[in-house]
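Here the complex is missing a single protein chain, while all its other protein chains stay put.
Letters A, B and C mark the chains as written, and numbering starts fresh at 1 in each.
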Amino acid sequence: MPSQFSARVDTNRDLGGGYVVLEFAAEGGGLGDVVAGQFAMLRGDWGRELLNPRAFSVLWSAPDGRFAVLLKAYGRGTTRLVASQPGARVTVTGPLGHGFAPPDGVRTQLLVAGGVGLPPLHLQARQSAARGHAGVTELYYGGRNRDDLVMLDDFAAWGVRAVLATEDGSAGIRGFVTAALEERLVEAQRSGEQVEILSCGPTPMLAAVRKIGLRFEVPTWLCLEEEMACGFGVCLGCAVPVHGPRPYLYCCSDGPVFEAKQVRWP
Amino acid sequence: MPSQFSARVDTNRDLGGGYVVLEFAAEGGGLGDVVAGQFAMLRGDWGRELLNPRAFSVLWSAPDGRFAVLLKAYGRGTTRLVASQPGARVTVTGPLGHGFAPPDGVRTQLLVAGGVGLPPLHLQARQSAARGHAGVTELYYGGRNRDDLVMLDDFAAWGVRAVLATEDGSAGIRGFVTAALEERLVEAQRSGEQVEILSCGPTPMLAAVRKIGLRFEVPTWLCLEEEMACGFGVCLGCAVPVHGPRPYLYCCSDGPVFEAKQVRWP
Amino acid sequence: MTAAPRTAAIDPASVDLRTRMGALELGDPILAASGCFAYGQQFADFMDLRRLAGLSTKGISPKPRFGNPLPRICETASGMLNSIGLENVGAEAFLAEKLPFLRELGVSVWVNFFGEDFAAYVECARLLEAGRGQGIAVLEMNISCPNIKKGGIEFGTVPEVAHRLTRACVDVTDLPIVVKLTPNVADIVGMADAVAQAGAAGVSLINTITGMAIDVRTRRPRIATMYGGLSGPAIKPVALRMVHQVATALPGLAICGMGGIVSGEDALEFIMAGASCVQVGTANFARPDAALVVVDELRARMAELGIASVSEIVGCIRPIAPEAPQVTE
Partner (left out) sequence: MTAAPRTAAIDPASVDLRTRMGALELGDPILAASGCFAYGQQFADFMDLRRLAGLSTKGISPKPRFGNPLPRICETASGMLNSIGLENVGAEAFLAEKLPFLRELGVSVWVNFFGEDFAAYVECARLLEAGRGQGIAVLEMNISCPNIKKGGIEFGTVPEVAHRLTRACVDVTDLPIVVKLTPNVADIVGMADAVAQAGAAGVSLINTITGMAIDVRTRRPRIATMYGGLSGPAIKPVALRMVHQVATALPGLAICGMGGIVSGEDALEFIMAGASCVQVGTANFARPDAALVVVDELRARMAELGIASVSEIVGCIRPIAPEAPQVTE
């Protein structure tokens, strides 16, 4: 059950490359149990210039009401959040939406991440490890350069194999991580290994992952980001074009995780 | 010559009663010499919600570019400024407008202050003292209660006689300070002493001071506050109704100090 | 030189928030606005819906509609643009699936409706008439849809067309019809008068102002339909002006005001301008219980200012006192 509560910035940790982890302490309430891929709407004391809260995937949520998000300054809201100091107050609504399914122990989960799309996959890996499923989880993680690849230690600690790719070759293989993903799918096809793809990241990456998933006929789950206002199915702003009886579903209430074959992209 | 420059909050000093002195350090430039009653336009990093800078009388200005203002949280701009921390950046334009004339050594200057109208009179007293004119300066200072009467030590240090009044009687005489002013004028009339009035404060106080000044036929100077946008005669927003050939003058460029008899108030 | 009346503060609990919108009685003047509260259900997780004076539903059309391509929304300075495309479940499903829930709440249910053409408006009013006695208090007729194509613009901008449309809908239902006007006109009073003459029980002012935003990287509009409706605090001055114009010109006409209300003081401005009640729209997206916050703040601010009841201040604004005469010599 989502709820709305007030929280304060506890720490603002700079990961380099513009990435920041904000940890919050809830003042009463909290997110409670969160499924990887679920998100929260955050709004600071922004006055009237910025009206709407901003969506952030939950990086982790603790029973004591503490939770964290990973972000980068992008537009007006994220710039303010990145600059926020410990003690700064935010209003939080969450957890919202539907996340990824946990590994079923049969299929290997290939997590494909890019940029600030890491949190859902980071949380998925954390939870899989906690459930003893780390062995059926692998990470495919791409960025422009090595500064874009953050929190790698965590995956190592959980025993998750990580394949890295950077456009400039400064870490891992040179190029897009989707190339490595394709190789991996070819290999799985050959060996008959059952795999599924869970992905979150920039839209061009998701579009490529979607096509690959469809081509290899592998179950593929995309965690989408659409511009949101309310975050819980009221404004109808966050439409996602889909196939099926209705032309649109809603990122916030039907997603943010959608199956690739359902998404109506070119 | 006014200029525009950037400055940072150096200290934010709480005087109690909601009053705050903000001291700024200029980053290049500065206000330079300031006549008591002149003001500066200040604007913080307020984004687009608050467009226009806010006017503040200069409390003091040092040759090294440091300067100070006295303020209280009133609306949106002052609330943000009062909350600003050391290091916060503001854009400053000033000094602007025309201030009070210094004592001529003949007339006794009766400074009549209320609320955040203190700075021009505080600076006038400081400068008079520095020029050896403290003896021809007296302060009439009113507030709702004793918390409204700040910086009294300075006047004492300068040797300025201060008559205080509070509505609740918690400091000085009970009632409005204009009652004390009237008594003083009666006395001056009797003794043939030449006096003039310099006043700054809430509009109802200024309106009362104006009527008293006119009644006693004493030269009376009012430092007015009108809503401003530009601060230097461009927007024509800060009109002051006056008698004479034109119905309006401008608070920022013709004032903020106006002679009482010129001001077209009821 | 216009000093504030120094009025003694009163006890917040003693403030009488009741108001009347024409014949309709409301426990307080704050409703949730159409399109910003869906059909109410989603909010049940976050707040006690029964505490609301009322709400206006997402706009209902005779048949279900799916809405516009994306992107549908973007933020602007102190506002947002939307082009949802009036997606809704349709009148039949609304009556069967949404109204029973709303009726249970015991709040004033305003059903916002529209049609793709003249006949569809009338059909929708007729269909919704079935909701009389089933929990519908008001039909709020939206004649100001910037986001539907088919000549809909004339319903909201040509007084004679609005008059005919209103009359035709009034004729098929006994529910009071409040007509929601678009601000995208030169003469809002002419529009309000036209619908009042046609039997409207009141007007809702204002819907969104048509606007645009551009993504300079992609060289595309930020809204797929090119233009969208601007809402939020940015439009509050325009909304207040229109409420005041209509209240002054047509003193008998009940007005529900809206546009950028996020605080109790905002609501108070609308009431003083002449609105009998107001709706809170975009503010719901920041916090689902925005309308309740506005009620609490309204009560507190009224108490501070010594205002005992809403009814005594509806339309109480007076001009600034004239200046003293000028002595020119």
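Assume a residue touches a chain if its C-beta (ideal position, glycine included) is under 8 Å from a C-beta of that chain, and two chains touch if they have at least 3 such contacts.
The shown structure was predicted, so the numbers you read here are calculated from the model rather than taken from an experiment.
K.L.:
What are the shown chains that the omitted chain is in contact with?
P.N.:
It touches the following shown chains in the full complex: A, B, C.
K.L.:
Quick one: which of C:K58, C:H244 or C:R287 touches the chain that's been left out?
P.N.:
For the chain that is not drawn, the touching residue is C:H244.
K.L.:
I'm checking contacts with the chain that's been left out. Which of B:L15, B:L50 or B:A101 qualifies?
P.N.:
Here the residue in touch with the unshown chain is B:L50.
K.L.:
Among C:K58, C:H163 or C:K236, which one is in touch with the chain left out?
P.N.:
Touches the omitted chain: C:K236.
K.L.:
Write the list of chain C residues that the hidden chain touches.
P.N.:
Touching the missing chain: residues 2-5, 69-71, 76-79, 81, 153, 157, 184-187, 209-221, 224, 226-227, 230, 232-238, 240-241, 244, 260, 265, 268-269, 272-273, 301, 305, 313, 316-320, 322-323.
K.L.:
Which residues does chain A use to touch the chain missing from this display?
P.N.:
Touching the missing chain: residues 48-49, 203-204, 207, 241-245, 247, 264-266.
K.L.:
Quickly run down the residues of chain B that touch the omitted chain.
P.N.:
These residues of chain B touch the chain that is not shown: 1-4, 43, 48-53, 76, 91, 93, 226-241, 246-248, 253.
Here, only the chains that are shown with their structure count from here on.
K.L.:
Assign the assembly's chain-to-chain touch graph to one of these shapes: line, ring, star, complete, other.
P.N.:
Contact pattern: complete, every chain touching every other.
K.L.:
Of all chains present, which has the mean Cα position farthest from that of chain B?
P.N.:
When every chain centre is compared against chain B, the largest gap points to A.
K.L.:
Measuring centre to centre with CA averages, how many angstrom lie between chain B and chain C?
P.N.:
Going by mean C-alpha positions, chain B sits 45 Å from chain C.
K.L.:
Taking each chain's centre as the mean of its CA atoms, how far is chain A from chain C in angstrom?
P.N.:
Inter-chain centre distance comes to 37 Å.
K.L.:
At least two partner chains per residue is the criterion; list those residues in chain B.
P.N.:
48-49, in rising order.
K.L.:
Of all the residues in chain C, which ones touch at least 2 other chains?
P.N.:
Residues 77-78.
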